[in-house]
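The complex appears here without one of its protein chains, the remainder shown in place.
Now for subunit A:
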């Protein structure tokens, strides 16, 4: 198969970029794979894709930031999408031209607005796959309405958890569109796994409120009181840094809790630890949980929607605690800090259980899903009526017009809301 991934900005660091590169790289072993980045802001991508994956960009912000069309708001990319501000008439046109000329068998969108582009503009000859890397329930009503209309024209929607796939099936009414869970994959580690002797607890991710690093720090205070030789290392950058620093100082934990900044690759950091932690209030998947487990760390995580509960087997390869409960989180951490044997046993289980997120099984699943979608499409046979029986351009126009109306309504609403503030 020839597979084309469409991503927002493949040159920046991000979970979607990382997971797309992982999947694209693994698929490139047997297929012709390209990653098309709508935006480009630097010479080299921050994360390095597999050399067999071709990478190109549609709009190069280094030269085209001041392009007159880039100053005009996007009309195809829905106004209700979070990233609408980064899109423009220029991105509308470039994405449209890319899709019109596409010679791939499968085109894969990686965020809601790009999935809408696929639905509206990709020709019938290509199988359209919309990936949901967040979750349906977390989208606001305006975006859900846009997606409900546009996604009818996709062939396949993949979510990162079963729970989210169930949401789509229950709430979206998308006749003829297959919805399946396709978890993110984490590359096979190259370093020997952690052996459980380290005395470091590790968390990683963007320092944003939803990740609740404050709760991890509070919980870790109990560990320090009992085991002053242990460290907590938090890797990542973000707006919460100063607040977290203040929390560390208030609790007097500056000898034990460290804000490490960003580290790539994280693999060399995970193996220094012996417990991974994640305290998010909400986690569409939980990439760092899988990363830690693949390096042999048991993970203590909140049992938040949706990912952690589908990744961790509570009591076997990690511990799940209620959301927002620092006391419970501290108790779970202490249980593993105190018990070397249990920690080591759970680390071993994590290593084995997390193999289901290795590229091989995940890519096999993706391959099967994409292949079946291509087959289903060609099964219609040449000359068979397209699903709506209308010429493609006309349908696209219709949807685009409706979306445009919706976009106009949404921005009007926003203007009103702003005015009220």
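Following the convention adopted for this analysis, contacts are C-beta pairs under 8 Å (C-beta built on N, C-alpha and C of every residue); 3 or more make two chains touch, one makes a residue touch a chain; residues count from 1.
Assume contacts and distances are computed from a predicted model.
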item	value
Name under which UniProt lists the unshown chain, selected from "Transferase", "Carbohydrate ABC transporter permease", "Iron deficiency-induced protein A" or "histidine kinase"	"Transferase"
Contact with the hidden chain (one of A:50, A:214, A:267 or A:325)	A:267
Residue among A:47, A:69, A:172 or A:200 touching the omitted chain	A:200
Interface with the unshown chain - residue positions in subunit A	48, 190-191, 194, 198-200, 245, 249, 254-255, 258-261, 265, 267-268, 271-272
